[in-house]
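Removed from the display is one protein chain of the complex; every other protein chain stays in position.
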Amino acid sequence: MLLIYCPYCEVERPELEFRCGGEAHIARPTDPSTQSDEQWADFLYMRTNTKGIYAERWRHIHGCGRFFNALRETVGDKFLKVYKTGEPKPDLDAIAKEASR
Amino acid sequence: MSQPFRTHSGGRIDRNKQLTFQFDGEELTGVEGDTLASALLANGRHLVGRSFKYHRPRGILTAGSEEPNALVGIYRKGDQTPNLRATQVELYDGLKAISQNRFPSLDFDVGAVNDLLSPLFPAGFYYKTFMWPRAFWDRVYEPIIRAAAGLGKPPINPDHDTYGNLYAHCDVLVIGSGPAGLAAALAAAETGARVILCDEQSEFGGSLLSESDATIDGKSATEWVEDSIRSLSAKDNVTLLPRTTAFGYFAQNFVSLAERVTEHMADPDPALPRERLWQVRAKEVVIAAGAIERPMVFPENDRPGIMLADAGRTYLNRYGVKVGDNVLVATACDTAWQAAFDLADRGVDIAAIADMREKPSEALLSVAHARGIRVETGCVITGTQGRKRVSGALLGRVTSGGVTSAGEVTCDALLMSGGWTPTVSLYSQSRGKVVWDDTLGTFVPGAPVQNERSAGACAGVYGLSATLEAGYNAGEQAAKAATGKTAKLARAEANGADAGNGGILGALPHDRNASKVKAFVDYQNDVTAKDVKLAVREGMHSIEHIKRYTTTGMATDQGRLSNLNALQIASTSLGKPLTDVGLTTFRQPYTPTTFGVFANVSRGDFFDPVRRTPSHDWVVENDGVFEDVGQWKRTWYFPINGEDMHAAVARECETVRKSVGLFDASTLGKIEVVGPDAAEFLERMYTNPWKKLGVGRCRYGLLLNEAGFIIDDGVIGRLAEDRFHVTTTTGGAAHVFATMEDYLQTEWPDLNVWITSTTEQYAVCAVQGPKAREVIAPFVEGIDLSPDAFPHMSVATGTFCGVPCRLMRISFTGELGFEVNIPRRHGKMVWETLAKEIEKHDGTVYGTETMHVLRAEKGYIIVGQETDGTVTPHDVGMSWAIGKNKFDFVGKRGLQRPDLVAEGRKQLVGLLTKDPKVVLEEGAQVTKLANPPAGTSAEGHVTSSYHSSVLGRSIALAMVKGGRDLMGKTLHVPMPSGAIEVEVTDTIFVDKEGGRVNG
Amino acid sequence: MKRYSFLELAKNAFSAHQNWGRQWRAPEPKAEYDVVIVGAGGHGLGTAYYLAKEHGIKNIAVIEKGWLGGGNTGRNTTIIRSNYLWEESAALYNHAVKLWDGLSDELNYNVMYSARGVMMLAHTVHDIQVFKRHVHANRLAGVQNEWLTPEEAKEYCPPLNISKDIRYPVVGAALQRVGGTARHDAVAWGYARAADDLGVDIIQNCAVTGIRRAADGSVEGVETAKGFIKAKKVGVVAAGHTSVLMEMAGIRMPLESNPLQALVSEPVKPAFPCVVMSNTIHAYISQSDKGELVIGAGTDQFVSYSQTGGIHITTHTIDAICELFPMFRRMRMLRNWGGIVDVTPDRSPIIAKTPVPGLFVNCGWGTGGFKATPGSAHVFAHTIAKDEPHPIAAPFSLERFRTGRLIDEAAAAAVAH
Partner (left out) sequence: MVDQVTADLYVPDAGEEPLLAISSVSILRAAPVSRLSFRCRDDARAAAGKAFGVALPAKPLSAETTSDRIAFWLGPDEWMLIAPESDLEAVSAKLEAALESHPTSLVDVSHRQEAILVSGDRAVWLLNTGIPIDLDVSAFPVGSVTRTVFHKAPVMVWRTGEDSFVVEAWVSFMDYVAGLLVQSAGELSAA
C-alpha cells in the first residue's frame, strides 16, 4: 500500500484514502467539435503508460477531496514529486537525473 | 516423568508443569515451554510425517519455522488445521496432533510404494505421460494425481474463531529478537523513538536462548535477554510483539505482521482473536532475521533422526531434550562442533564428528580430543541406514580421485551442518537485490532499496560480539534516520559464541550408484539432486525453470533450506558460475499465513457496510423482502397474507395505478450544485439544456461519458438561480459525484460552483398514483399543491409533517407523483405517517420490483438494465434529451464517432409476445428465425420483461438492430424449449398519451 | 523430437533418465529471420509454433528478455472459459477452448487441461440479469453455458456457502462445464518444445531495445542485447510491456499496465472440485493438481511495472473467499506474487496489424489472457502470415478505438474477467 503526500493536507497518508486518476496532463480539448476521430481517440484512450517516471493524477477522495498530480517511478513505485492541479508538468528528465543521484 | 530423552536440568522449560497431549491418538507428556517437536523428541519420537511424493518416513529436521518435514494437523474446537509445523506449535495441555499424508497409518503407509516406483517419477514426469487416451486424463489420471497430492486434510467446518486487525506506525520496526535485533531495539528505544520489536517465536532472544556458555556483560546470554526485555517493556515508546511473524514487506516501508494470540493456549478467552494482522508503516526497518543452517545433500539424508546440528543444540539447551543417545555429527563448518560438545557435556555419546574439511581448526580438534570424541576429517556421509529412524551411516573419505569408503558408524541420530544461510527473505521482499559474498559462500543483502537495514547474521555477520555491535549500530542509525535523535547507550560486551568458519553448497560427493540413491535437496517436495540435474539436462537453464520443473524451493519453506544447494547443483551441471544461474526472488508471506488474518473483521454483516434507509425497521416489521443494490438494502416487494413475489407485485402495481403507492426512494443519489455558475456547469455535464430551466422547475437529465455512452440519469430541480438539486441512480451516485468533481477541479476550475453530496441528508418518500395528492395534502404546509400552481416537474420547499421538506412533483410510474425529501432523521416518522395515510386510500407500499414494472409499462429506461455502457441516447430513443444548440457537453464529440452514428445500431423497442401469458426471460436473445443455427448473430436482446397485471399480459423492452424500423414485425426469442414469437412495438404500454401524470 | 509417452518414460527409467534430450535449444540469434516474435510467453511461443506448423514459415525467432514462460504465462491462475457476452469475444475464446481440448496431444506435452467447470456466482438481481443474458447469448453462439440455482451450484461445488445470511448471498450461478484450468508452465514449455522442433529459434535473456524502421516506414528488424536482428515481420506479444515496446516504433497504445496479484494456499488433499468466480465480490478460486488453492486477486489502481501489489488487494480477495467458503479461513497463504497486465479501455484484447507495415501486435488481455493462449496464438499467426487479420481476430483491431466499435466486456457485464 503506497504512502502518498497530499499537497493540500500537507501530510502523508496511506493509499486507502486516495483514488488514482490515471495519466496527468491530458487536457480536454476546449472545442471538441474541432477534433478529428483520431484526435478524439487519442484523448480518450491513448496513454503513455511509461515504464519509468510517470505523471499521474491522484484524488484524496477520503481526505480533502482534492485532485493533485504526482510523479512516480513505475518500477519501484517511489513518488518523486507531488504538485497541485494547475501547476505545470515538471521537467521529467531533470527529475530523473536528480532521482538517479 | 516419562520422557526418556529429557535432560534433568536446564533449558527454558518448566519440568514441574507436565502437559498431556496426543499424537496420532497416542497419549504422551511434555512440559510447559515445549513445542510439539521438542515434546515428541523428549519421548523419543522422530518419525512424524511422510513425504509428499514418495511417502518416505520423515522426522524433525529443524527447530524453526523453516521446518519442511514435521508438518502436522492440529485438532482444536472440533476441526483441524493442517500443515502446522511441530517446531512452531507450542505445547498445551490436551493438544491433539495427527500426522499427515499417510494411509492407513504413519508407521504403515501404503503410499510408500511410490518410493519403489520412484524411477518412474522423475522431475516433470507428468508432462510426459497421462496423455492417452484423451478421456482418461479427466476421469482417471487427474483424480489419482489429485488424491495423491496435497499434504494435510483441509478444514471442513466453518471457522468460528475471530481475527483482529491493527494499523500501527513507528519510527523503527525491528524484526527478530536475537542478539542483533535486541541490541537494535535497545539502541533505538534509548533515543525515545517509537519502536516495535517483533519475533516469530514465543520468547524473545533468538539464538541466545540456545546458547550454552556465552556471556554478555558477564551474565549468561539468557539472563541478558531477560534484562533487556525487562528494560524495553518498561518504556512507553516500545511495543513488544512475541509470536508475531513479519510476513510481508511492501512498498514504502509497509510491513505486515501476523500475531498469534491464542493458538498456544489450552483454553483461551473467547473474546480474544485467534490471530491479528498488524499493518505497520515504519519510518525505518531493522531486519535482524538471523540465519538458518543448511542441510547437507548426501544419499538418504532424509531419515528420521537426521537433523540440523543447530536444531540438535537448540533442543538440548533450550528445551532440555537430547535428540539421541548416540549421535553422529556430519559437518562442513565449525558451529556443528559446538553442538557435539554440548551434547557430550550432557552425557550423550558422540559416535563421531565427520567433517568434510581436511583441516578443521586446531582449537576444535583439541576440544574434541579433550572430550574423547572421535573425529574424522576429509570425510562425508555417503549413505544412511534405518527405516523409520536412522541407525547408522556410511562414511566416505574425500580424495582427489573421488570418494572411498571409510566404514560405517552406528548412531541413533545424525546432526548435520552445511553451513549457514542468511535469511534474506524480507530484504528480498523489500525489492532489494542480494549479492554474492565469496568469503561467506552465500548471498547477502545488497544496498537497501527502502529505508531498511539488515543487521547481524541475516547480513552475513556472525559471532556474538560482531552481531551485537551490528545490532546497536543499526538501531542507532535507524532511530537517527527516523527522528533525527541520538542517544548513547552503553554497549554490552560479549564473550564466547564466536563466529565459525566453513560451509558447503550442493550435492556431496559419494561412491554410491548415482542413479540409484536419493540425496534430497528439497525435503518437503521430494526433490533430489538427480531431479535438478535432469532438469538441466532437459534444457532448463534458468533457476526459475529448474524450480518450476522440479518444484524445488516451492514447498512451504519457500526454498529457505534448499535454494542454495539447488543452485549449486544446477551451477555445477551447467558449468556456469552460480551467480549466472540466478536466484529466485522471495515472495510474501515469509511463512504461511492464515487466510483469517487477511480477512480479519470482514465477515458477515461487516464484510461490507450494510446501508439501510429510514424505512428499514418498518419494512422488517412488516415482512418486506429486501434486495441488495450495491451496499444498500432496498425493499424488493411487500408480500402480505403469504403472497409470493408474483402476486405481491401484481397487487402492488394494480394498487398504484388504481389508487396510490408509497415507495422509499432514499437511496437515489442526491447532489446539491451551488454557485453562480451552477447552470453552466450542468450545461456542460448533462446532454440537456439547463440555463433556461425556471426556478421551481425540474427536468430529466441524461449523463454520458466522453465516449458518448449513457452512464447515468436522474431528475434535476432548480431551487434557486444558483442552486440545483440533482438526483442520480442508486448505484451511480458515488461515480457521478466523483466524475463531477473531476471536471470541476481539473477541467473547469474557473467555474464558480461547488457540489455537495446530500444523498443521506434527505430521506425520500415517493407517493405515486391517482390519489397521491390527497395522500400528501394533509401534511404539506407552505406549498400550493394545485395542478396549476404545482404542475408535473415542479419542485418547492415547504414543510411536511411539520419538518422542512423539498417537495418534487415527478413520476417514475406515469402516474401523478410526488417525492417528499425530508431531513433524514425525520425519515422514519414521515414514512410511518405516510404508510398509515395510504391505508386510508386503499393504497399500498411497494418495492423496487413494482417500481421496475411500472416504469417499464411506461417505457422508461433504467440505466444499467436497458443500457450496458454501449448505448447512446439515440439508441434508446432519447435524442430529445440532447440540447440542440449546445456548444459542448460531456460525450457530445464521442457521440459523433463513426460507429455511434452507423446504420443498424440496436434500438430500444417494445416486444409483445404472441401469447400474452408468456413472459420473456430478461437477457433472452432476439432473432429473425425461429430456429437459428448455432453461431447466428442475434438481432438483439430482451432488457426488461414483466407480467403487467394492469394490462393482463406480458410486456418487454428490448434492444434490437434497427428496431424502430421494425414496428409490427414478428421476431423470435429462441429458448431451449422452443422459440417464442414476438411482435415489435413502441416502448409505451400504458397511457400512451401520457395524461395521467398531469392528474 | 523424441515423443513423450508412458513407454518412453518407463524405458528411460532403466537408463536412470540419463538419456532425455533437451526440450529446446539455446541458439544464438541469426542475422535475419522471416518473422521475429518479441516475447516468449504462451501467446508468443504459440504464435511461432502455428506460423511454422500451419503457414510454412520456417525462419522464425522468438526473442525473450528473461526466461521463456516467465511473464504472465507463469504467473496467472490458469482459468479457462469462453462464456463471454459479445459474439466477437465468445468466438475468440471458444476457438481457444476447442484448441485446448486437443492441445496435449497436438504438442505431445501434457498441459493438463482439466475441464472441471467454471462457475460464476450471481449475488444480486442485476447479476442474474447479466448472467442470464450471457447464457442466452452463448447458447445462440454455440458456446456452452448454463444457469444454476443456488442449490444446484452447491451440488456442483459442495464447499460453497449458499446461506441466505451472508452479506451477499449466492442467488444463482452460470456454469460452463468445458471451462477449467490447465498447467501454465506446461503450456509455455509444450509450445517451446514443439516450436523448437520445427526449427524456431527461442532466444532467451535477450532484451529488445529498439524496433528499427526502414525509410518507407516499414519494419526492418529489432535491436537487441545481442545486436541487430533483421526481420521481415515483427510481432510484439509482450504482455505488460507492450506500451514500452510499441513506443520504440513510435506507436501510442490504448493501454495501462497494472500489477495483478495471485496467491496459493499450502497444499491440502482435494477440497475444491471446480473453478468458482465471483465478479461481484471479487473471488476467483480453484485447486491445483498439487493441492494448493489457487486464488486470483485484483489489480492495483495505478500503472506499475513492479510485479508486486498492495496487501489491501489480496486482503480484499481473501475476505470474499472466506465468506463464500468459511472453512478456508483456517487455510494459510503459501505464496503471493504479481504479474503485469496491460489493460485496454474495453477490456478486450488487441490482435492486430499496426500503422507500421510489417509490425503486428497482440496485447491488452488484461486479467484474462491465459485462457485464450492457443486461440490467440493461432489467429495471430494467421494475421502475421497473411498480413491480414484472421476473421476471428478482425474485430480486435486498433481501429476500433477510433470508430467507437468497442467490444466492451467490462461495461456489458460490469465485471473484471
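Side notes on the structure shown:
Just so it is clear, A, B and C label the chains in written order, and each chain counts residues from 1 on its own.
Note that in this section contacts are C-beta pairs under 8 Å (C-beta built on N, C-alpha and C of every residue); 3 or more make two chains touch, one makes a residue touch a chain.
The shown structure was predicted, so the numbers you read here are calculated from the model rather than taken from an experiment.
One chain is not displayed; in the complete assembly it touches the shown chains A, B. For the options B:194, B:545 or B:684, the residue in contact with the chain missing from this view is B:194. The residue touching the chain not shown here, chosen from B:117, B:144 or B:166, is B:166.
Of the listed residues B:100, B:177, B:191 or B:279, the one in contact with the hidden chain in the full complex is B:279.
Checked against the hidden chain, the listed residues B:4, B:676 or B:978 yield one contact partner: B:676.
Of B:610, B:625 or B:738, it is B:610 that touches the chain left out of the display.
Although one chain is not drawn, the whole complex shows that of B:10, B:448 or B:823 it is B:823 that touches it.
Across the interface with the omitted chain, chain A contributes residues 8-11, 13-14, 16-17, 62-66. Summarising the interface, chain B meets the missing chain with residues 164-169, 194, 269, 271-273, 279, 281, 601-602, 605-606, 608-613, 631-632, 672, 674-677, 752-754, 756-762, 823-826.
Keep this in mind: only the chains that are shown with their structure count from here on.
Averaging Cα coordinates per chain places chain A and chain B 28 Å apart. With touch defined as above, residues shared between interfaces to two or more other chains in chain B number as follows: 250-251, 254, 279, 431, 707, 894, 897-898.
Taken residue by residue, chain A touches two or more other chains at 1-2, 19, 37, 44, 76-77, whereas all remaining positions touch fewer. Against chain A, the residues of chain B that register as touching in their complex are 250-254, 279, 281, 431, 449, 706-707, 738, 741-742, 745-747, 749, 887-888, 892-894, 897-898. Within the complex, the chain C residues that touch chain B are 4-6, 8-10, 12-14, 16-18, 20-26, 66-70, 74, 87, 102, 104-105, 108-110, 112-115, 123-126, 129-137, 139-142, 161, 165-168, 183, 185-186, 189-190, 204, 265-271, 281, 287, 289-291, 306, 308, 310-311, 314-315, 318-323, 326-337, 400, 402-406, 408, 410-412, 414. On the chain C side of its complex with chain A, the touching residues are 241, 243-244, 252-257, 301-306, 310-312, 342, 345, 401-403.
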